[in-house]
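Input: one structure, supplied below.
Here the complex is missing one protein chain, while the rest keep their positions.
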């Protein structure tokens, strides 16, 4: 097909090459079919194939999906409400779930708590009474809530069969609130803050990065300067400064939105840099030049040709930006400058574990921190896997 | 070369103005102003001031002037007289409160940075030249973990481990008996005994990050044709790796030394709160919580100025180490 037809062929040449007058090589067929099969896969399919090979990234993806679902159905999964105070149940250590008692299968249960007082310090101490079992049942009635904000119900995934007993999988805090419940509710706030913060910074970063990368020249120089300005302000102090300026009396929801916006206000420069770099690389690609020569409008070139070509890079960069946001929110709330009680976020929860006294007394209060570590790691693995998969030249 | 330095320094000026303005805006952000806070403080101690007096004070302090005028007054006092304003909370001049703590912060941050570089660069080079080897995997895992653990978590975990298993108090920079004592050899040794915890906490995350970046940079450089040329001359692998690509792979670092320090300052703030260090962090936090804005704004301003200076310095360093930039 690449052969140029011999309309003006010269006789001598034709005579010598008489045997080769055929347009196509005689055995050309079989190879084309073979090639056709392996190259018809769409780019996204290819990326998905490559991504699937990253075991860690796949595991992270499932883990994160699991986390987000747990957060979404926090009220169903958790046996209690996050603000339920129980003065008789403070600093209860996490309960282990057992299946066998005295060598006999009992179904899931925990041992009941025995309260006593340390004679020297007069502090309440708990011990598990290994003679008394508290069976756990599923789909039990508990506090009322609206499932997904729509369906009013009382059914919870699990709970103690005996209403007078409590199941505190991760223990309780100084007010006797169930940490497992609070962790799940906190996941809602922390995870969504990460997503919303990234969404904000994504919009800003994409817009500004695209402008810088596409136009180049003076516009680019100015934007570069602006980003340099912003990056030359140390992040955490600036976040702290802005967050501290939010009046305490404001509505928690509004503070939440503002905090994510503050995070985004500083976080967008990284995304903008990625976008700008890709734009620069793409701007000189032949097909973009071709589109421009063909008279396509700038808007069309950007939206139809350039943005699709870097979607995969952007997805990877966004994925890697989410954990930064989560860490930012956590750090601010931890310091008492971000979200404040009664809002429950992982950072707020960790405030209880701020000093040596409380963590030596109740190390399980660190569990929101463990959750943060896992989620941040998972996002990093996922982002790395995506980035590798998006890179066509990777190994 | 000289023109590049001058150019850089000139460029830093608008940046400095920008960051100082941001700092001032942060000071101004909370509702109410200096007088409101002052009046509240007086009322707290039982004194009372009329609205008229209040208005007169506003007039006197120039709080009714436009923002830019106020900014000008604030910044010129700092630049001309080193006067950062007054901390209402502590009833002291800000300038008398910050320098000690800044010194300690700077010392801890610098030590952590040196520590980070000494560990991360050789490991990054090793990982890149032995890609996919056993140790490369180990370091990669370490890199991820370092990225995933926020500083304050690491500090909390270390504190808990120290308490639960080694029965020691890892917080603070000095033992109790040295806390207020004048400097002596004993105090210095005591400082060193306490110093490693914040340094490990601060260096952990950045070491992990630096290993990853160094490895990626090295892999980039190792794939470039000039490395092959160097091998084709008959140099040993060690010579080739350290003489050529490492030098170039370090450039991105040199260009971020300026940012590394402020990033460490940032990390220090949170770690210091947890570890109860007498550095800038806890004081800045307290200032922000109390809306002691002149103190807080001064910290933010000084940290930002450090960053800008750091950036300029690293640009100059970069130009020294990379002749391609020198030319531009």
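For clarity, chains are labelled A and B in written order, and residue numbers in each chain start from 1.
The rule is simple: contacts are C-beta pairs under 8 Å (C-beta built on N, C-alpha and C of every residue); 3 or more make two chains touch, one makes a residue touch a chain.
Going forward, contacts and distances are computed from a predicted model.
Asker: Of the candidate names "Ion-translocating oxidoreductase complex subunit G", "Carbon monoxide dehydrogenase small subunit", "Nitrogenase protein alpha chain" or "ABC transporter ATP-binding protein", which one corresponds to the UniProt protein name of the undepicted chain?
Answerer: Not shown, but named in UniProt as "ABC transporter ATP-binding protein".
Asker: Considering the complete complex, which visible chains touch the unshown chain?
Answerer: A, B
Asker: With respect to the chain omitted from the figure, which of A:26, A:103 or A:149 is a touching residue?
Answerer: A:26
Asker: Please pick, from B:21, B:174 or B:231, the residue that touches the omitted chain in the full complex.
Answerer: Missing-chain contact among the listed residues: B:231.
Asker: Could I get the residues of chain A that touch the absent chain, sorted low to high?
Answerer: Residues of chain A in touch with the missing chain: 1-4, 6, 8-10, 12-13, 17, 19-20, 22, 24-32, 34-35, 38, 50, 53, 394-395.
Asker: I need the residue numbers on chain B that touch the omitted chain, in ascending order.
Answerer: Against the missing chain, chain B presents residues 131, 224-226, 228-237, 244, 247-248, 321-324, 327.
Note that in this section only the chains that are shown with their structure count from here on.
Asker: Measuring centre to centre with CA averages, how many angstrom lie between chain A and chain B?
Answerer: 27
Asker: Taking the touch rule as given, give the residues of chain A at its contact with chain B in the complex, in rising order.
Answerer: Answer in residue numbers: 225, 228-229, 231-238, 240-242, 244-245, 247, 323, 327, 330-331, 334-337, 350, 353-354, 356, 359-360, 363, 366, 369, 372-374, 376-377, 380-381.
Asker: Quick check on the complex: what are the chain B residues that touch chain A?
Answerer: Contact set of chain B toward chain A: 14-15, 18-19, 22-23, 26, 29-31, 144-145, 147-150, 152-153, 156-157, 159-160, 163-164, 169, 171, 259, 262-263, 265-267, 269-270, 273-274, 284-285, 288-289, 291, 296-297, 299-300, 303-304, 307-308, 311.
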